[in-house]
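Sending over a structure as structure tokens; questions will come in a sec.
Missing here is one protein chain; the remaining ones are kept as they sit in the complex.
We just call them A, B and C in the order they show up, numbering each chain from 1.
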Amino acid sequence: MKANVVEAVQDALRIALREDPACLVLGEDVGRNGGVFRATDGLQQEFGESRVLDTPLAESSIAGVGLGLAAAGMHPVCEIQFAGFLYITMNQIGSQVARLRLRTGGSLKAQMVIRAPYGGNVRTPDLHSDSFEAIYAHTPGIKVVLPATAYAAKGLLLAAIEDPDPVLFLEPMRIYRGYREEIPDGRYTVPLGQARVAREGVDVTLVAYGAAVGTALEAADALATEGVEAEVVDLQTVAPLDAETVLASVRKTGRAVVIHEAARPGGLGAEVSAVIQEGAFYSLEAPIERVTGWGTPYPFVQAEGLYVPSAARIAAAARRALSA
Amino acid sequence: MKANVVEAVQDALRIALREDPACLVLGEDVGRNGGVFRATDGLQQEFGESRVLDTPLAESSIAGVGLGLAAAGMHPVCEIQFAGFLYITMNQIGSQVARLRLRTGGSLKAQMVIRAPYGGNVRTPDLHSDSFEAIYAHTPGIKVVLPATAYAAKGLLLAAIEDPDPVLFLEPMRIYRGYREEIPDGRYTVPLGQARVAREGVDVTLVAYGAAVGTALEAADALATEGVEAEVVDLQTVAPLDAETVLASVRKTGRAVVIHEAARPGGLGAEVSAVIQEGAFYSLEAPIERVTGWGTPYPFVQAEGLYVPSAARIAAAARRALSA
Amino acid sequence: MGYLRDAPDDWLPLRLVDQDGTPLLGAELPPHDTVLAIFRWMVFGRVFDQRMLSLQRQGRIGTIGSIRGQEASAAGLGVAMQGLDWLAGSYRELLTYMVHGVPAETLISLYRGGVPGPFPEGVRALPVQIVIGAQTPQAAGLGLALKLRQERAAVVACCGDGATSEGDFHEGVNFAGAHHLPVVFFVQNNGWAISVPRARQTASATIAQKAFAYGMPAAQVDGNDALAVYEVCREALERARRGDGPSLIEAVTYRLGPHTTSDDPTRYREETEVKAREAEDPLPRLRRYLEHAGIYEEGLQERLEEEARESMGKAVAVAEAVPPVTPEQVFDLTWAAETDGARRERERALRELREVGEL
Partner (left out) sequence: MGYLRDAPDDWLPLRLVDQDGTPLLGAELPPHDTVLAIFRWMVFGRVFDQRMLSLQRQGRIGTIGSIRGQEASAAGLGVAMQGLDWLAGSYRELLTYMVHGVPAETLISLYRGGVPGPFPEGVRALPVQIVIGAQTPQAAGLGLALKLRQERAAVVACCGDGATSEGDFHEGVNFAGAHHLPVVFFVQNNGWAISVPRARQTASATIAQKAFAYGMPAAQVDGNDALAVYEVCREALERARRGDGPSLIEAVTYRLGPHTTSDDPTRYREETEVKAREAEDPLPRLRRYLEHAGIYEEGLQERLEEEARESMGKAVAVAEAVPPVTPEQVFDLTWAAETDGARRERERALRELREVGEL
């Protein structure tokens, strides 16, 4: 089938609802409205109000109810309308969902997925464009997954729903309605915890995830015209990190640029950078570059285009790394 | 005067309440009870119920009320009873307090302090020993400060209260009632945003903050017996980071160990490591080591002694760095 | 058995003026100039809404919520407020913000993706809130400041029916109750939270009765009856300013338009419902009252509309002349006291942008 990212998500949810009787979908406006991005379009019609539920407007309870459902053996997929509101769920997810198994000596598990559209450059209001993957990546006990393509969106989401650990699934809004790619019909999974090489190259490694993978590939195209072969690593799961795939690439190229649109200080780029220099110190021929949002909150629409890393900024960082 | 950390905090609060009529203290049990750690002992008696207020048991509102007070020109000092509950305030602090000035074009500012005891190895129940500085360090717009001594606790807290930006002030529970040191009477400040060299050395740099500074100094003592002169940098403010002081040290020593007790993935050690390799790449003679909590939630009391970095682990990391 | 007890269920929304503009028997109504002020603002709100939707369609502003149908609540409240009162509202209270003194151009700038402030000196208001419910505890904080400083002023904390489900709503209202603060919680129950109908949001028969959980009095008012809204707000505000504590008002109204310009309400609500509610449009209703009271001068509405259009034209021009936000501004506004580390990060970011010609 042909699908863009949001259609791939929808297809994964449909398959899970069809094949797993314990699976259910809940969130604000996911029912009749089909979600504000239509990720759940038609699902309530097909599966009924007991499988696809509108919740009250209260994110902490959406996560907390998810935990209760999971503790009772269901496999809830909770939607948070925008990732900016994941701040509100921090306590239920960080102190509860991520620790349920630990706290019960393994007798209860939180097999659940929390989905949220994330990321900027889509001209949305305040707090609708934020990227909070790093704070959840600092919360062991929950896996954090960000697909970069429609294929990955469907396969990773199906893997997340059947994974016994809780998964935060962040969907890049910017490419929700990007071009439709051919993806397999029916169930397939893309394994959690594994990065993939999105483009091979030998001169410099660009590490990205989510929507930034596309930008990194653009940058790689630009670099190619200068004779530079950039390798692009798409992390896919940012926690727990698949360090080996990144290290294998950097051991080959000796140079790395890490990209994300979240604020720079304490962003995921820091972890990737730390891991690279720990594991590939002697291969490094230049400082690892980070191309990220600034040390400010996500700014207003008029400035967001400069905040979110552009292909030009990525390519420039790669050139810095190459000329160091 | 002689004071341990909690007495230094109390003294700072007393001075602020005395000298700044806009200052007030609020939180759970801060009134008659004087705080569960006695950080506000006697303050309500001295300043009355309108300057030292017990709040309902609701952390998000403590932060949100703080914002309202600050917007109206007061200088609130809010207490969150344990740092583990800072997850609950994430939305009010991250999406509101840290962005008030930005969102109002500078016309309203959130001059407020949020205090919380943090950190482990004190045999407290679940969620009472966590360290969440990293998630707030990834939240530009709020400064994150962690004193390591009684002197710093008082001086940094007084600086935080008069700073026009919001400050998250994390007090190391483990050394609350440590030995009493001599600190100046009356008002003095220790500037925000500046690290300090807690011990000079030339062979390796140990970067720490909060209670871990003491452990790092212990490790430095142990290393000294082997003829290794470790320099210990106490960050004091972890956001915005004072990279220069760290870099100056690493440029001299060529080796660095970053220490914190929060979980390793995405912890502050990653940011420090990234910043070091960006700014002192050519001085580095060994991979930067991180000695941290594990890639798990903070564990139960029986295992916490192994989770929180020990002097032995720090010294071992320094030796690894030295022999690399 | 039979020990469980139910909530009182005898609520009847306060109404002072009927659908056809006739005052109810014995109703105490505001003076004519107040009524005219409310009417003028309602007309302005209608024109503002139309203009904003059309600016959005032209791509000149971003996503925006419609306030059509809710002008009586917004203006009745706004006119009842006084200069020293604080306003803490959301995207649905833009008209109240304007009544309270925020110029239209500031709001247009905000929706153009610019810096949302500052508001004019002396206008006491928190920024237009986007995170549902977050303003509620903040309003309690403002109320605490007023109380501690013994200012004779009140705080108005607005939100929608959906927002009452948020934890922050609860914590804020409870705080105000526990500390007996001068805050009026004003809930516009417009029937919907995007696609979720009021009845699915909470099993509580009214939003008003939620006040009882916080030990404060409440009123449910016909939110399309501008004068009833005005009167009940005046009572609650006076009470607060006097030091008699907080209260909660539920204004029962209806969102005639889409939730925002990104919303397609036909997906989740019946056209017949909307049609029925169109007939209860608060604007003609107040106009009928003006006529009934003999204070409607021929052509008044048209004149006010024309005035509003003109002033909106100017506001748009002013807003569109504001230069776009620069990264420097964003850094300037992030820290009031920039540390050395923050300054270096600013310089690094700007250097990077300059290097690629983005700055």
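Annotations
Basically, a residue touches a chain if its C-beta (ideal position, glycine included) is under 8 Å from a C-beta of that chain, and two chains touch if they have at least 3 such contacts.
Keep in mind that this is a model prediction, so the values were computed, not measured.
Among the residues C:Lys147, C:Arg239 or C:Arg287, only C:Arg239 touches the chain that is left out of the figure. Across B:Arg99, B:Lys143 or B:Arg313, the single residue that touches the chain missing here is B:Arg313. Of the candidate positions C:Glu71, C:Asp85, C:Glu105 or C:Asp168, contact with the hidden chain is made by C:Asp168. For the options C:Arg149, C:Arg200 or C:Arg269, the residue in contact with the chain missing from this view is C:Arg200.
Mapped onto chain A, the interface with the missing chain covers residues 24, 50, 53, 55-56, 58, 60-61, 63-74, 76, 91-92, 95-96, 100-109, 111, 140-141, 143, 163-165, 192-194, 237, 240-244.
Take chain B: the residues that touch the chain left off the picture are 28-29, 31-34, 36, 54, 56-61, 84-85, 88, 123-128, 264-265, 291, 294-297, 299-304, 306-307, 310, 312-313, 315-317.
Counting the whole complex, the residues of chain C in touch with the unshown chain are 1-8, 14, 28, 165-171, 174, 177-178, 180, 200-205, 208-219, 221, 231-232, 234-236, 239, 247.
Quick note on the criterion: only the chains that are shown with their structure count from here on.
The chain with its Cα centre farthest from the Cα centre of chain A is C. One inter-chain figure worth recording: chain B and chain C are separated by 39 Å, centre to centre, where each centre is the mean of the chain's CA atoms.
The distance from the centre of chain A to the centre of chain C, each centre being the mean of the chain's C-alpha atoms, comes to 35 Å. Among all residues of chain A, those that touch two or more other chains are 84-85, 88, 126-127, 265, 294-297, 299.
Listed for chain C are residues 115-116, 131, 167, 330, 334, 342, 345, each touching two or more other chains.
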